[in-house]
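Here it is: the structure, laid out below.
The other protein chains are all here in position, but one chain of the complex has been omitted.
As written, the chains take the letters A and B, and residue 1 is the first residue of each chain.
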Amino acid sequence: MSEKINVRYVAKLARIALTDDEVDRFGAQLAVLLEHVEALGKLDVGAVPATAQVLELANVTRDDKPAPCLDRDTVLGQAPRTQGAFVRVPRILAE
Amino acid sequence: MKATYEAVVGIECHVELKTRTKMFCGCANAFGSEPNTNVCPVCLALPGALPVPNGVAIEQTVRAGLAFGARIPAYSKFDRKNYFYPDMPKNYQISQYDMPLVQGGEVRYWLEDGTMKRCPLVRIHLEEDTGKSTHAGSGDGRIAGSLYSLVDFNRAGVPLMECVSEPALHSAADAVAYLASLRRTLMELGVSDVKMEEGSLRCDANVSVRLAGEAALGTKTEIKNMNSFRSVQRAIESEVDRQISLLERGERVVQETRGWDEANGVTHPMRSKEQAHDYRYFPDPDLVPLEIAGDDVERLRVGLPELPWERFERYTRAFGLGSKQATQLIDTPSLARYFDRVVNASSNPQQSANFVLGELSRLANDSGVAVADSKAEPEGVAELIVLVEARTVNSKIAKELLERMWRNGGSPKAIVEDEGLAQTNDADEIENLVEGVIAAHASVVADYRAGKSNVIGFLIGQAMKASRSKADPQLVSELMKKRLR
Partner (left out) sequence: MKLVDRSAFDVARDVNARRLSAREVTDAALAQADAVDGQVGAYLRVEYDLARAAAARVDARIASGERLALAGVPLAVKDNMCVIGTRTTCASRILEHWTAPYTATAVQRMLDAGCIPIGKANLDEFAMGSSCENSALGVTRNPYDLSRVPGGSSGGSAAAVAAREAAIGMGSDTGGSIREPGAFCNLVGFKPTYGRVSRYGLIAFASSLDQIGPLTRTVRDAAMAYDVMSGHDPMDSTSLPRAVEPASRALPTDLRGLRVGIVREFDLQALAPAMRTIYERAYAELESLGAALVDVSLPTVDYGVATYYLIAPAECSANLARFDGVRYGLRVDAADVGTMYEQTRAQGFGPEVKRRVLIGTYALSSGYYDAYYVRAQKARTLAAKDFAVAFGACDIIASPATSCPPFTLGAKSDPYSMYLMDYYTIPMSLAGVPALSVPCGWVREAQADLPLGLQLAAPHFAEPLLLGAAHAYEQATGYSARVSPAAAGSATGIEEPA
């Protein structure tokens, strides 16, 4: 299942800018890890169900009851950039 | 030739549920609050905060599914849908991928002429809404050309139900009728305000065309930014025309997302498949699975109200109402329930519909109070209908009575008796009135006799006035004509 990772594509998805240097270094390190991970291919998991959570819990829900919100000054006070009552971000190029 | 093409449309609706609190936290789910006031560590995705699902939102989604006759799988779960957007705090949306709460089902809808149709659903799943961005700096509020955006997170985390139809609608009119039925149903269930103008109902359309009779689907485009039923209708019509012209010119339809430009009446490309996202769905490890017990499903199924299409059939078939009146009633669930009570007490569906959609709706319009919230009890209205039918009161008195009932309630029968408002059907008494009018207006009578037949209206009016409107207008008219002959 192993092939060369397209580090640039993955970094784009993860929204992390990488230098050329980092692309090479991470590429090589991830390749080493994937080589080790290949071992999982030896496990016979055909009929095995996937485990997302080891807990045997289901249907944990909340009553539709209001709880206190954060104070707006706290919310805006944390934001790196605000304008009026809003959080401000640079222009959005595409969806 | 357009006639040789068939449109294929699927509709995806996002519906904000009308819960008190958000999907995964206790912040108020309210439209129109001051920006960034309904937020907490959870819906703002502060480090360390965790989601806990709103049980009512889950139940409402299941109810919606049951209303559409869908299957409620025994097992369901939440997944993370990963993409970055400034108004989505976690940069993933908690949604449902391969195990939605609701599978299958169908929406029954009817066209203006009353034809009943069905559109199968693929699924309904539950997710969370994003915040709202205002794009600034370009002057027109659009994202293109804007310099920066301002984000309000109040809407972030509001429960959102996504209803996906099969591509089984074949015209813009069908699509709108489908949407209207979906909307009525959700309103009847009380799960959402379904207001397109407030964004509690939003929809996208998948549109393709193919040669009539062909089985394979054509390449589809996804249309976004439609803000009313009318724009849905126009956008689909315009897109179908565009695709047909492309094909007729021997060109290809490109799979892409297109935005509806309301002002210019055209769709325009937003992003193509090449830029499509890699959403990396995976089960949300912060949440545990949902196992909906059969008993709970049955309890919810039994508790369902009469559904809009069932009501439509009852109104048109059992009551004999026209499609238009039936639809008008059904479009406001509280009005339909009111109407049902009037019919129940009056046994006169047609007159009940006339009253409810006529005078009562006018009063509601003028006063801004819904019919169901007025002081006029449906049983009182029914009483009035009986009085009118029995010609105990005439229409003018009836109107006055209705206005009084609207303001103060009360029984029209009692008012009529107390105030002696019953219609006078006594021929002798009316004859006396007619005589009096003729005597008092000799010149008008002369005009009439000279051929100006339209002055009779004046004479009848005078007789009615003399009776303080109580005289049976029909009888007055008959006797007046007879006497003047």
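Rule of thumb we're sticking to: contacts are C-beta pairs under 8 Å (C-beta built on N, C-alpha and C of every residue); 3 or more make two chains touch, one makes a residue touch a chain.
On a predicted model such as this, the values are computed, not experimentally measured, just so you know.
Under the touch definition stated at the start, the shown chains contacted by the missing one in the entire complex are A, B.
Only one residue in the set B:5, B:68 or B:92 touches the chain that does not appear here, and it is B:92. Considering the complete assembly, chain B touches the hidden chain via residues 41, 44-53, 80, 82, 84, 86, 89-92, 149, 151, 153, 278, 280-282, 284-288. In the full complex, the hidden chain is touched by chain A at residues 1, 5, 7, 9-11, 13-18, 22, 26, 29-30, 32-34, 36-37, 39-41, 43, 45, 48-55, 57, 60, 62, 70, 74-75, 78-81, 87, 89-93.
Keep this in mind: only the chains that are shown with their structure count from here on.
For the pair chain A and chain B, the distance between C-alpha centroids works out to 40 Å. Contacts from chain A toward chain B in the complex involve residues 13, 15, 52-53, 55, 57-70, 72, 75-76, 83-92, 94-95. Those residues of chain B whose C-beta lies close enough to touch chain A in the complex are 19-21, 25-28, 34-41, 44, 52-58, 77, 82, 84-86, 91, 133-135, 137, 143, 146-153, 270-271, 275, 278, 280, 282-283, 285, 287-291.
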